[in-house]
Each structure stands twice: as C-alpha cells, then as structure tokens.
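For this depiction, one protein chain was excluded, whereas all remaining protein chains were kept in their positions.
Every chain is named by a letter (A, B and C) in the order it is written, and numbering of its residues begins at 1.
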C-alpha cells in the first residue's frame, strides 16, 4: 500500500532490461552515441516535428534548465502557487535562472485560469526598470493536484502569455498520465497548443532517472548544451539515459504504463467515494486527494499504508481532519487498492468533509 | 581498441546486476532508503571515520557542488592549469560557486608542486577588498596526466593550504586508480593527508552514473543537502545510485577493477616503450600519453583505434607529431592492447620525441 | 507641488556644502580616509554601540547586499508583499542573494503582523531539502504605506524570527522619518528591538546618494567589504559619500529634516481630511495615501501637481477612483501644500471612499 509517490516505485522491467542491453561494448560519451541519436529521433516522431531534445537525470534539472533558457535573470516566471517548481525544488529555478523571480498564482485544483493569468499580468508593465518583467508561464501537466489542463485551456493560457511575449513551459513530470486521459496527441498537448518548452518526465512513469527538455523550436535551444554541461547534468555514459527513454517510448509502453497508473487511481477514487470519501479534486491522472480523519489516518499508517499529508491551505478542513495525497504508479496493484479501501471501510467513525467534484472530462 | 576515455566503457556486470536487484518493491525517494543508508555506512567504513556523503550523478556536479560548499563567491580556487574543473566543465565551478574564480597553476605532469603553490599564494593578500581571496586548493588524484600524488606530497600541499586557511579538495574521478597504485588506505590518501572534501568517482571505474561528495568533517556539510537539491542533483529514485556504490565497493570490487585498468595501462606503456614510443609522463594510473607521428596517428584511426589528441601546450613537440591520450578501463583487454601495439610496431617510420620518465614510485 | 517622491528633491544645502568642504586636497581612496572613519565613529555614537558600517550609493544596493549577507541562496526572505525589495528593485535581492527567494506577506498598511509572520513560518519546516529555508525577515521602517512599526511591534516580530533562527533586517530608507515620530532612540528602534542589520538611508532625507549598511554585531559583517566591492558599490573617492553622512548626522540635522518632512505630511493630511479626503492609512511618516476621483486626479495634474498612482490591490476602490501617493520631503513647503489642498477643495465633485483611520500613535 505504497501511495507516497510515483517515484517510490522501482524501475519498470523492460526499461531495466534496456539498460542491460545497452551495457555492451564501448560507446562515445556525453551524448555522442547511437542511443542518444535514436532517442532524439524518436522524440521528433512522437512530437511530429523537429525538436531539440536534451536528456537529464532529474525533473528539477529539466525544469530549472528549461526555465533559465527562456527567462532572463530579471524575468518573472508565473506559475501556480502549488507548483513543484515553486514549492519543492529548493529554489532550483532561481539558482539556474540567476535570481529569476517565481510568482505564484492561485487557482482551484492546481490549475491556473485565464482570468488568474490576466490579473497577474495586469500587475506588470509601465514600471521599468524597477519591476521584473514577466518572461515565462509555467504550467504543470498533469498538475500537482492530479487535474489536467484540456488542450483548449492550454491554448488559451498560451495565447495570453504570447501577447505579453512570455515563453510557455510545461512541467510534464506526469506528461503521459495527462496525455492518455485527454485523448490527444503529444503534439496537440504541447506545441500545437502553444507550449514552447517541455520538461518531459519518464522517471515517475517507470524509468530509473530520465527526463528530457524538449524545445519545439530548435532555434530556441542555442547554447543549451553548454547550460546543461555547466549545471553538471550531462551524463558521461549518456547512452544509459537514452536507453531508458528508448525503452519507455517503444511500443507505446509509456502510454500503457500511464494508463495503468491512471486506472488504479480511478479505482481507488471509486472505492473511496463509495465509502464516503470522495476525492477533493477530480481524479484526472494518478493522484487522489482525500480528506481523512486523523483517527483513520493513524489507523491506516499502523496498517502499513504509506502516503503524504499535504497542506490544506485554502481548503476548509477542520482540525480533526487531514488532506492526504495518494499516488498510484505503473507498479500499483488492484490488491493494494483493495486492501487500502477495505481498511478505510472497516473504520467505524468516518468524519470527513465533502467537496463537490468538478465536472468530468 | 577504444582508448578514448574510461567513460566509453559499459557498466560493470556486477554493478548492473545490483540495479536489477534494487529494482524490487517500493522504497522512499530522495535518499531516504536503505540502500543509501548502507552506502553511507560503507563509505564511513572505507574512510575509517564518520563522513558526510552525498551521492550525485556526475563528476562535474560532485566537483562543482563540493567547491561551492568550501569557497565563498569572492574566493579563488587554486588548481592545476590542466585540471578538469578548469578546462572541461564549461564553468560549472564558477556557476555553482556564484562567480568564484579558478586560478590555474602550472606543474609538470599535471601535478601542482609545493613551490608552485607557495608562489601562487604569494600573489594574494594585503589588497583587500580589491582582490579575491584564495579559499580552496583542488588537486586531482589521479591527475589528468595520469600521474599521482604521493601521500607526503598531498600532505605538503595541504599544509601550505591550511596555513592560508584554504580548504583542500580532491577531484577523485580516478580515485581508485591512484589508490591501488599507492599502497595506501583511502584514509591515508585523503583526510590523514589533509583533504577536507573529496569527489569520489565510481562512474569511470565501472558504474553507470555514480559519484559521491565526501566531507571528512561532517560539520562542514551543513545545508549541502539543500545545495544538491537546488542544483537538481538529488535523484528521486535514489536507491539506484546508492546500489551502484554498494556494488562498486563490495568485496573490494572497486580496487580490483582499478588494478585491472592500471595493469592494462602498464602493459600498454611497456609495449609502446619497447617499440620506441615511451610515455610522456609516468604511467601511474590508467592513462598513457604518447607522442605519435601524424602518419601513425592516421593509420591507427583507419585501423579502428579510438583515442583523443590532447593539447601539447608547454611540450616541445614538432608539427609532424601529436600528443595522444590512451585511457584504459576495467573493460580493456590484453587483446586490445596487443592489437594496438602491433599496429604501431608495424608502422615503418616512427619519428617521436622522448621525454625522460619521472622517478618511479 | 512635487509629491512624486522624496528623491525628486535636491540635495540639502548643508550636505551639498559638505561635499565642497571635503573636496580639498588628497585623500586615500576606497574608504581609507578620515571622513569615512569619522562617519563610522558617528554611526557608533548614534547607535550607542560598536557597529560595522558600510557606505553605498543606493538603497537598492544597501538592501540587496545586507540581505545577501544574512541569507544563504536557499533561504527565504520574508517581507511585506508591498515592500520595496519585493516590488521595486527589479530582483536585486535575488541577484545579490544568488537566487534567494522573497516571500511576500500581506498586512494592513504595509505592516507585517505577528500573526501573519507566524502563519507564514508555519508553512516551512519538515520538508528538507525540498523547500527553501526561512532565513531572514525584512521590515521597512517607515513602511511603503507611510506607517511605522512601534518598537514593541518590532521586538515582537524579531522574537518570532529569532525563534526560527531568522536574521532581522530593517529597510530604513525613511529611517529618520520613523524615528522622530516614535520618540525612540536609534538604538531602541533597531538592535534593542532585535534588528540585526539596517539599511540606513540618507538620500531620501536630503543627501545626494548616501546609504549605509549597519551590522549591529560587527562579527556578522565578515567579508562584507569583499561583497560590496564585488557588487561595484565601493566608491573610489569614498570621502564624498562619508562627507554626506557626516553632514546629515551633524547637529541633529537628519532629525530636523525628517521632522519637517513629517510635519508637511501631517499638514497635508489634515488639509485633505478637512475637505473630505482622509488618508487611507495613518500618516506616520512623510507619505500620504488618498483616494481621488479620476476627474480630480486629472485636474490636479493639469495644474502641475506631480505624484504617483499606486496599485489599489486589496483595497475596495471603485473604478472611478484612484489611489495616489503623496510624498513630502525636507524641501516641501507649506505653500506647496496649501496650493495642492486648495486645488482639491475647489473641485466640485468629490466622490471618494473613506476608510477608517487606524488608531493614532
């Protein structure tokens, strides 16, 4: 019953096997190898255009490097106030961005709205050179709340951003989870909707440590190789990061893995809803947020369940309750869910607070 | 005949197997797992004291993070003018060090001398606040020229550094190669000789991507966790970097792998010397530098040999010749060497320039 | 009728004269002169203790350098969400702080409250190394809204900060304006109330360009000389910045100048209140915020009045009205105020919105 994060899962077996397959003979270092070239080609195929792709070992690196590329130090990066880049990367974007400023926007369910973005941008302009200049919009897909932006929502936000000359970044740590839910193509969910640069995550989806920064306009990636190297994020035995991506993207494996993780989240949400514990936000990816009583929370932990309590700032939750985040992954089994749900069900007192679900997709 | 670098080799099989073994079940992310704890314990054993150890995926990250920890932005880091941190990391130390300055010292065979260090330090002091302040000495062991510092040489340099309050860093990308040659313990080659912080490399020795920053005084590592995270170098599925280290360090595997690599370098050097191509610098680790005629160089490449030409700045080499670097690794075979040597031997013209070997260890 | 800012005023004549007096003969550069030493002594006298004082030409430099000294790059600096360091310095604190994060707190009238600070701090901790670490509290005295912190309010905030090991910084761009209102000594308003480092402004008070960073614990100023130099803020003909401070601080000139500016603000507030335009926030320094109809605003500008419209975010002001900031200075005359008030008075329509004044001091 490990729902702590999708990064507590192991490496998906086919990806692990790909590492072993790649570990034969010599290969040039630092990305000058056949695996890397193949991964780059594969990414171009998947996104249906020439892209500039750079592989890095962590999502924090992908995000921070991508944002630094599209924002000057005196820029402001607008993002959700619960976004990973703002709350969980210990200032990596500010470090790589040489002191760039992140501006957190509120928005239900982890999503920035067009109105919210308009309002935030209205606060900038006409105060040069005293004020920082909005330089990028970063959205997370799927969001940290487990919701997803529809392609028209992405396009609307990107349009607003473009009118103010902001670059648009997508933190796609759970890109596949969003994609398989949306019935959209990777191209539609990104550059066709106005995304300029994507942090494309494979680690949470089943890889060991493999993320890619994708520039949809390769011309926007000038000197990014130096930027990555200088950040210490160019692996010497680079074939092994490329091999992970190749296996992840082969045979639609990435989509299958994400579908499984999402299906497990759906199961979990349905089971919990049935016993009076509906999710706080729509379950659109592989994250389920529910309000539990502290008593139930304690009992679940004793029984071996693993998950995190999240800040309930802005939610109307009483002191007896906690907001918890349950994350499923490619490795989650129906047994895990069944066991967890049963434990909840068997618990007599079930004080919780309901929130209306948002409209389904 | 791949002598391009020790990072063109694959992953050593036992280390690869350890990844598969570690990929079972769930584990907490970000280093809060059993493998990481075990790796930390093992590093303490190996260094015979309590150390603070932080695993990162690249050597550039290890070096740059370590140096930033021990040097203020207005510091000067003294290093050899051929050191990897100065010439091959695209300014990573300056980036992580927030604009710290690297000062390159000359020295035969990649080694800084006590006299050279004294002379460099004499140029600093008494000009505050206009001049940067020497804050750290960084030495590479084994050096970029394939030579090694004896423990008394390390101690002498560290003594000079300490008198000026400089921290002492060792870039140990090829730590094991130096260690097995010296007949010294890890403790003797580091903290007992005055090293404060070590970049301990496993990647070149056989790992996939595993390096450690080791602080011999754990108190000197305050907030290093934040520094690493902020640099994007904290892996989420951290057990897999720890598992590499555990396998590398188990059963003296790391020492055996390094002995093999060194022995291959010795073989290569002997074979080349016998045919009139003696190494330029003493072969004390797994690097062999030789001067080849451009004609031989061309022929070797046609025959499939892979290696790099290096700058011969400061060496008296004629225009018809080139300085080449041949690197052996755990994966190098006697057949590789035999074939390479035979190719050289069979080449009629062998114009080269000899340089006296330095004294043997 | 120039109420745009206190920096639109000229140089106060005695300070200007001091520049001429100092411009005789030679003096060592970079602060090794008698004026600088005298200014340092004078600052020690004024603050009734040994302080470490560093003179710089701008308030942005003073703030950014001071904050960088007391906060690591992975720190968070808590400040009011309308503070100058957050909104008007184009990211200078982030630049000098190597990517430090500023966190804006809300609070009526530009003031952080103890409750607000507690709440903000409650959001940090227990999430290392993913989250930045609160490292400093910065308060502005007088605030950007023209209000002032009482010494017990400062002490209460500083106590909370100290419990979490935060350094406490005061942006004293209008230090004198606050001081003369409070009937407190400089020591009481700073270190005796828990302030660790002060940006002490003289420019807005009448100097040409003179600010000081004051560390109340000189030991906390280690290497600050290098930090200032590296920021380009060590003037070569340093005697001229010191001479400004000496003249500013001589004969209680700084207090007299501030009393005049405050008195002018009081006059202005009284006159405006009398005609139905009460200040939005208590007038406790030299800033008067009032809500004007757009019609009146236009008329005043035609008549030659100069001032800035400020964001009315968080205030309930209708679209027909604007929030304006009127700043008085040592140079403001009663005639200016009389003329401005008369213009307002003569204006037929006076639609405005009242807000209750806060309790007087």
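The definition used in the following text is that a residue touches a chain if its C-beta (ideal position, glycine included) is under 8 Å from a C-beta of that chain, and two chains touch if they have at least 3 such contacts.
Nothing here was measured: the structure is a model prediction, and the numbers come from that model.
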Who touches the missing chain here, C:235, C:323 or C:337?
C:235
Given B:87, B:185 or B:306, the correct residue touching the omitted chain is B:87
Considering the whole complex, which of B:98, B:111, B:237 or B:253 touches the chain not shown?
B:98
Touching the left-out chain: which of C:171, C:226 or C:284?
C:226
By the contact criterion defined above, which parts of chain C meet the unshown chain? Give residue numbers in ascending order.
2, 4-5, 7-11, 13, 16, 19-20, 22-30, 56-62, 64-65, 89-92, 95-96, 203-204, 208-209, 226, 229-237, 240-241, 306, 331
Considering the whole complex, not just the chains shown, which residues of chain B touch the missing one?
73-74, 87-91, 94-95, 97-102, 123, 127, 129-132, 311, 313
Touch rule applied to chain A and the missing chain gives residues 30, 72-74, 98-99, 128-130, 132-133, 223, 225-230, 234
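The rule is simple: only the chains that are shown with their structure count from here on.
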Edges wherever two chains touch, nodes for the chains themselves; is that graph a line, a ring, a star, complete, or other here?
complete
Closest chain to the protein's overall Cα mean, using per-chain Cα means, please.
A
Farthest-lying chain, centroid of Cα atoms versus that of chain B
C
Distance between chain centroids, defined by C-alpha means - chain A, chain C (Å)
41
Give me the residue numbers in chain A that touch at least two other chains, ranges are fine.
89-91, 95
